[in-house]
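Structure provided below as C-alpha cells; questions to follow.
Yeah, one chain of the complex is gone here, protein chain that is, but the others are all in their spots.
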Amino acid sequence: MEPLDLELEEGELELPSEPMHLNMGPAHPAMHGTVRIVLELSGETIHKADVQIGYLHRGFEKMCERGTWAQVFPYVDRCNYVSPMLNNVGYALAVEKLCDIVVPDRCQWYRMALGELARISDHLTCLAAMGMELGAFTPFLWLMKGREMIYDILEEETGARVTHSFGRIGGVAHPPTAGFKKMCTGVLPRVISLVEEAEKLLLKNRIFLDRVEGVGIISKADAVALSWTGPCLRSTGVSYDVRKAHPYLKYDEVEFVVPVGTGGDNLDRFLVRLEEIRQSKSIILQSIERMADEGPVNVDDPRVMLPEKESVYTTIEGTIQHFKLIMEGAKVPKGEVYSYTEGGNGELGFYLVSDGTGTPYRVRIRPPCFPIVGGLGKLITGRMLSDVIPTFGSLNMIGGECDH
Amino acid sequence: MAATRTVAIEGSESGFATTRFEDMLNWARKYSLFQYPFVTACCGMEFMSLASPRFDLARFGAEAPRFSPRQADLLWVVGTISQRQAPVLKRIYEQMMDPKWVLAFGTCASCGGFYDNYTTLAGIDKIVPCDIYVPGCPPRPEAVMDGLMLLQDKIARGDRTPGIVKPRTDPALTTIRKKHTEDDAR
Partner (left out) sequence: MSKLVLEKLAQKFGAAIVETHSDHGDDTARVTPAAWKDICRYLRTDPALDFDMLVDMCGVDYPERGATNERLEVVLHLYSIGRRHRVRLKTRVGDEDMDDADLDSVTSIWAGANWFEREVFDMSGVTFKGHPDLRRILMYPEFEGHPLLKDYPAQRTQPLIPYRTEAEAGLPLDKLAPFREDEGMSFGRKAWGTPGEGEPS
C-alpha cells in the first residue's frame, strides 16, 4: 500500500482487492445436501462458479452388473427418488424393448396412471422446496399434505410410500387394487385445490416474484446445446416432450397439453411445473377411465415372467421356471438398446447392453438433471449470491439421479 | 458424551438434589432437541414427510432444524453417505458441541444398505459414534418417531449405548395369534 502522506487525488487511490472464495459446501440446506459450489465472489457478485457433484455417487451402474435384470428395479427406484415409479417404468420399457415384448393394455394404462402420480409428487416436492428455501414455509406444508395423499394411494397400490420397486419386466408386480380408481378420483381434486391455495400465496407475492422473475435466464439455443430436457427446457420455449414427440405406452391416446414457457427464468420453470401438475391430473383421470377392470396385467411370456405360485409348488415346470428366473435371471437377448421416457426432470434414458445372459452387461442411465446441473455454472455467473438459491431450487436437481 | 455436572447442595448427603438436577437437565434436553438434518438421499423424502403436518415432528419438541452444527445437538444422518461425503460428515460432527447425539436415519446411514461398493461408506458408525439406528429403506415416519422416542428415553436415563429401532411386536407372531382367535370365534 502507498504511504498515506503522499499527495494523492481522490480518484487515484486504489485499494488492493482480491476476489473472495466462498464454498457453498455439500452440507448446506439449499444445496439439497449433495452439491458443492465453489464460488469466486467480488462483494456479492459471482465471478466464477465451479459446481461439484458426486457426493451421492452410489455406483448404480456398477451395482447393476452384479445381479440379474430384475434386481435392477430397487436400484433404479433410488435414482430419482421423488418420482420412483417413472424410473421403474422407464427401465421396464427399456428391457422390454430389448426383449421385443409389449405389455397388455391394462398394464399400459396402469403404468401411465402410476407414473403420472409420481410426476405430480415430483413437481409438488420441487415447488414446495423452492418456496421453502425462499422463506415461504406455509406452501411447503400444504404441498406436503398433498404429497401425503398421493403417497397414500401409492402405498395402497404398491405397498411402499417412497421406493416401490413395483415395476417388473413384462408388467407390474401386482394388479391394480379394487379401490384404485375411486381413490384417484377422490384424491386428485383435493391435491389440485391445495396447489391452488399455495399458488395464491406465492404468485402474487412481491418478495417471491422479485427473487424468481428475471433470475437465472437461459436462452433456447444455450439450453439445447447444454442437453437440457424436460420442464427446464420447455421453460425456454422449446416444446420437446418425449410423451408428445415419441409417444410410448398410451400417451398418444390421451389428450393433454404440454406447457411451454417464454423467458427461461426461474419463474417460468416454476409455472411450467405448476401447469404440468394439472395436465398430469387430467392424464390420470383419462387413464383410469380407459383402464379395464379385469384382464391380465402382466405379459404371459415365460422368458421373463414368474409363474403363478400354485404352479411353482405343484408342477415341475413351474418350479424350474421360477428357479431359473430368480437364480440366473431373465435371459434377455444379446444386443443393445436405448430407450427413453419422460422422467420428472426430462428425458430419462436407459442404454442397455446385453450379452445374452441373465446378468446385465452394462446399464447406463441417462439422468435428465445431470446436464441441467452442468448448466448451473452458466446460470449463476454474473448474478448475486442470493440468486443461487432460487435458481438451484428451480432446476430440481435430484442427487440420486444426478450422481447415479 | 453427556456432560455430567454435579451440584453440591449443603446438607444433601443422599445426593437427592444432584439426581433431581440431572433428571431435570435430561428432561430439558430430550424435549428440546435441535436437529441438524444432514440430508443426502431418498430418506430425505421421509424426513420431509416427518416435518409435515401428518407425521408431525414438532410434538416431540424436535421441530426446529438448525442448519449450523454450532447450534444443533442432534445430528440426523439421513440417506447414503458416500466416501466423498465422509470427511464432510465427520467435520460437521466435530463442529457440534457436547452434549450431542447422532441418529442414523435409514439403512444406508446405519450400515451402507445394499450399496456394497467402492463409493459408499458402509455405515456412519465407521466414522462417528452413533446413538440410534433406524433401519428401513426408507423407514416409515412412524419408525423414525419410534427412534426419536427411544433416543429421548436414552437421554432421560443418561444411557449412551447405541440402540436399534425394532418393530414393537414380532410380525410373524402377530399373524399367528390373530388366526388363532379367528378360529376360536368360529
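Each chain gets a letter, A and B, in the order it is written, and its residues are counted from 1.
As a convention for this text, a contact is a pair of C-beta atoms (placed from the backbone, for glycine too) under 8 Å apart; a residue touches a chain by one contact, two chains touch by 3 or more.
Values in this document were obtained by computation on a predicted structure and should not be read as measured data.
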Full-complex touch with the removed chain, picking from A:Val238, A:Ile326 or A:Leu385, is A:Val238
Determine which one of A:Pro139, A:Gly216, A:Pro371 or A:Pro390 touches the chain that has been left out.
-> A:Pro371
Pick out which of A:Thr45, A:Asn205 or A:Ser227 touches the chain that's been left out of the picture.
-> A:Ser227
Given A:Met24, A:Ile37, A:Val76 or A:Leu98, the residue that touches the chain left out of view is A:Leu98
Of the residues in chain A, which ones touch the absent chain?
-> 52-54, 57, 59, 61-63, 65-66, 97-98, 100, 222, 224-229, 238, 240, 245-246, 335-338, 340, 347, 349, 351, 353, 361-362, 364, 366, 370-371, 374-375, 403-404
In the full complex, which residues of chain B touch the absent chain?
-> 83-84, 86-87, 90, 111, 116-121, 125-129, 133, 161-162, 164
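One rule holds in what follows: only the chains that are shown with their structure count from here on.
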The residues of chain A that touch chain B in their complex are 25-29, 32-34, 54-59, 62-63, 74-75, 78, 81-82, 125, 141, 144-145, 147-148, 151, 161-163, 399-400
The chain B residues in contact with chain A across the complex are 38-42, 44-46, 48-49, 51-54, 65, 67, 79-80, 82, 84-85, 88-89, 92, 114-115, 117-120, 137-138, 140
